[in-house]
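Only a single protein chain was left out; the remaining protein chains are all shown in position.
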Amino acid sequence: MLRFAKFLRKLEIELTTYRDGFQASVSERDKFDKDFVERSALIIIHPNTAKAFGLKDGQMVKVSAGERSLNLRIKVDEMAPENKALMPKSIYSSYLDSDKVTIEPTDDGVTTQDELLERYR
Amino acid sequence: MWTCTGCSCLCEDVEIDENTVRHACRIGAELFRGRSISRAEPLVEGKRTDIDSAIDKAVEILKESKGVAIYGLNRSTLEAQREALKLAEKLSAFVDNGSEFGRIVEAIFEGLIPITTIEDVRDYAYVQFYWRCDVHNSMPRLMARTYYARGKKRQRGYEEDRYLVVVDVRKSHTAMLAKKNASFFKTENDAELIGEFIKAIRGGVASGDVMRVVREVKKSEFNVILGGQIDAPMKLIEEFVKEVGYFVPLDYRTNSMGFFKTFGRRDELEKIVEDIDTLIVVGDDPMDDVGFDVMKSILKLKIIVITPKISFISKFADVVIPSAISGLECGGKMLRCDFKEVELKPPFKEGFSEEKILKSINGGL
Partner (left out) sequence: MPSPMDIYKFLPKTNCKLCGEQTCMSFAFKLLKGEKSLNDCKPLFEKEFEENRRKLEEILAVIEKATETGLVVNEELCIGCGNCVVVCPVHVYEDPKGAGSGYGVKLERPILRVENGRVRVVDVGLCRRYRDKMICVACRECCPTSAIAFLEEL
């Protein structure tokens, strides 16, 4: 199978965060559960942004801010601003801690809590 | 019926039985249902110990420390917050709850911004501005209690008896609710839009969308701004609220208003890291809120964590002291987002309250 994703240019985009109720609810239950990753390791982009850059809902991307990067899942949703990417506020967004990120497709799996905590050690 | 401490709505109508939590939103339901999952244990330097030894170790660390900050306290009762205040006074400690509402709450305490309650909004408010807060996500049941509910003078339902205004930088879930008898303003410039509203209310001319809302504002004596992260000079916000009617600060953090009432200030953790060698975390997890670089510096400090559940910061703590979940496992009082005092009657009795733990630490110092 051809991996068209490989030929995509990097998308540079502003990043903003919001409090997500679903994320808050899994956080309330257990921060070390897989549901926490599912609801936190997300980057949400507007359908127009997704179309312009050939990004698909559910696709894995590497999101970088300077030297730090995370593997996150793309969610395409019109609740994101058209010119910015959106992340639920959590340790994932706080780790990136940047109002500008680059997004590029990846074949790697999502960054887990343990991997993330390791980077703070 | 029990009170949910999942956010500052402090919903008092939650029913529980063995398998079901009724009426609470998803956040509250998980607080109740997940109560016994991932609970913290007393730890000293990562090793399991008993709670008294953990408290003793915390006291030992605090006796040797030269600069202390207390972080969190948003899930703490007023009683626990008062105990933390005593501790802060004893240690000349910094205090921070991570909330950005300090400035506006100060103006409220000074009487510069008139406030109202959730019940009065429901019973009387016609135009309701939800300004820069995606309340559907952060405080999920609030609009059911303020906007969708019928009230004493608002008997005909939201489509006729209310006018909804949502202002945000994006089309949030809350903005998607602005349908009939409603307006959504997408803006990055709050100050400019507030300026337009003030001008129009005072008889000036503004854009058609603003004029439409202002016509609605003039129809009623009781209108309200429910405000989140409004990005405008305080003077302008004060003027705006006075023209519109009333204000309710929508800080989702459960007892954030209690924190501000108890401490009267907040010392931003980001700015004081250099001045401390010990951090006490009560109930919150700074790793969700604080950026990486500052967090790296924090993790070099001595860290004492008082928490009901295993958290990210508890993984890095020198001492972990497990606590009861406020409102579910121990009682006390909290302030709702609108400053109404709510008495918590816990359905379960378990563990040590934060109040008791902080009192023990105070006693040991």
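Going in written order, the chains are labelled A and B, and every chain counts its residues from 1.
Methods note: a residue touches a chain if its C-beta (ideal position, glycine included) is under 8 Å from a C-beta of that chain, and two chains touch if they have at least 3 such contacts.
Small disclaimer: the values here were computed from a predicted structure and weren't measured.
When the missing chain is restored to the complex, the residue among B:Asn74, B:Asn97, B:Thr146 or B:Ser220 that touches it is B:Thr146. Here the missing chain is touched by one residue of B:Ser8, B:Thr116, B:Asn137 or B:Ser311, and it is B:Asn137.
Checked against the full complex, the candidates B:Arg26, B:Lys153 or B:Lys186 give a single residue touching the omitted chain, namely B:Arg26. Set against the missing chain, the residues B:Leu177, B:Ile313 or B:Val342 yield one that touches it, B:Leu177.
Where chain B meets the omitted chain, the residues involved are 13-15, 20-30, 33, 122, 136-137, 140-141, 143-146, 148-151, 157-158, 173-174, 176-177, 179.
In the full complex, chain A touches the hidden chain at residues 21-22, 25.
Here, only the chains that are shown with their structure count from here on.
Within the complex formed with chain A, the residues of chain B that make contact are 6-7, 25-27, 29-31, 33-34, 37-38, 134, 136-138, 140, 169-173, 176, 252, 285, 287-293, 295-296, 299, 309-312, 315-316. By the touch criterion stated above, chain A contacts chain B in their complex at residues 16, 18-22, 24-33, 68, 78-81, 84, 86, 89-91, 94-97, 113, 117, 120.
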